[in-house]
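Just dropping this structure here.
The other protein chains are all here in position, but one chain of the complex has been omitted.
Take a look at chain A:
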Amino acid sequence: MAKTLFDKVWDSHVVKSLEGGQDVLYIDRHLIHEVTSPQAFAELEKRGLPLFRKDQMVATPDHNVPTKDQHLPIQEALSRQQVDKLIENCEKHNVELYGLGHPFQGIVHVIGPELGITQPGRTMVCGDSHTSTHGAFGAIAFGIGTSQVAQVMATQCLLQSKPKTMRIIIDGELKKGVLAKDIILYIISKLTAAGGTGYFIEYAGSAIRSLSMEARMTICNMSIEMGARGGMIAPDQITYDYIKGREFAPQGEKFEEAVAYWETLKTDEGATFDQEYVFPAQDIEAMITYGTNPGMGIKLNGNIPGLIEASNKESFSKSLKYMGFEPGESLLGKPIDYVFIGSCTNSRIEDLRIVADYVRGKKKALNVNAMIVPGSKQVEKQAKAEGIDKVLEEAGFELREPGCSACLGMNEDKVPAGAYCVSTSNRNFEGRQGPGARTLLASPLVAAVTAIEGKIVDINEYLN
């Protein structure tokens, strides 16, 4: 029978199926970080259970870490305790840890792929909803809660109902200045923040195939923002070339064997999906969000919808009131206070290159505080090797050290109440970047242009 990519990977990991529709799903790799793991370690200890497969786990601190002076002890007491707890737990249970100062440390969803841990056909989980990022390689990857973190620690398995499948096809050639972030913001604006709930998504079509791995990761990363458990893209030569030679990638003959298997990980001709959408690439333009969920996005030069178009007027009005915007208005010309370039959505080397290419020889606007946080130590190192740090510095940007940073403001990197921030991160929820902070999600290119102009502009007028 013709199978989807999702079915192939899922079915090959089912240990057994229970009556009532739950599957016992085997998990190949488990990533952990300091925020959602301490209670799971405690649960195991309480029950007297050992780690079942510690060699299939990798840990790194990312959510809480400062992005300045990482060589010094963490100032904030609670953050330090949580990071120390991760170190203590990893030492006690012999889990591989890339702690602060380690050349592999970084945002968990940036380091998995760059170390070659993320591979096609694998199942991967992490106590973080953006685990969907890893699906860019043709893996089934999804976020889990802490009780499930404990389950995977104890048994390397999860009880899961098999999600429905959805395919989103983007065909054709993308317009100039339209990046992966615009594609995913466009899709979410069409499907809404709940439109993918209950589904696992496969992204396909010629526009998707043309994207780099970094861009594919940006798209899969935000699958959760429409409620989907995960997103996947079938592996191809671009995938294999990215993985080859990485730290934990198969080497030599083993790599060739793996590629032969990965080649089978495609949706078969005739396989059916529970839901399918097709969008022409030509329809997609540079995007920005105006509200307090990622589905509230418009073309940069478009208008905020009117109240009459809102499905729930009370929620829509509450959202716009928080943002300080009026229904029906344009965002062009709105002054911006902060620009944040970073997060597991857009902090990879390609993102930094896009920003550096645009800001080279320019200066950021005086009213803008521009922060750029690389996704990992390896990204930081590469950026320095390419002289990106100098370009950014000359343009008035601050290049920080790796971590989740102002995406969720668990460390000191916060946006003040009432301030506007154009951010390359994934969530514009109320208070996400700090209590009262107002977030507008956009691509790294839109963020770079905004930083230079100090206000929201139609980037088409700025691209030569």
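One rule holds in what follows: a residue touches a chain if its C-beta (ideal position, glycine included) is under 8 Å from a C-beta of that chain, and two chains touch if they have at least 3 such contacts; residues count from 1.
Quick note on the criterion: contacts and distances are computed from a predicted model.
A chain of the complex is left out here; the name its UniProt entry carries, from "3-isopropylmalate dehydratase small subunit", "4-hydroxyphenylacetate decarboxylase subunit B", "Glutathione transport system permease protein GsiD" or "ATP-binding cassette domain-containing protein", is "3-isopropylmalate dehydratase small subunit".
The residue from A:G20, A:G252 or A:G361 that touches the chain not shown here is A:G20. Check A:K68, A:K254 or A:K321 against the missing chain and you find that the one touching it is A:K254.
Within the entire complex, the positions of chain A that touch the omitted partner chain are 12, 15-16, 18-22, 24, 26, 28, 35-36, 38-39, 42-43, 47, 49, 52, 63-64, 78-79, 81-82, 85, 119, 121, 127-129, 143-148, 150-151, 154-159, 161, 163, 193-194, 197-198, 224, 227, 229, 250, 254, 257-258, 261-262, 293, 295, 311-312, 314-315, 318, 408-410, 417, 427, 429-432, 435-436.
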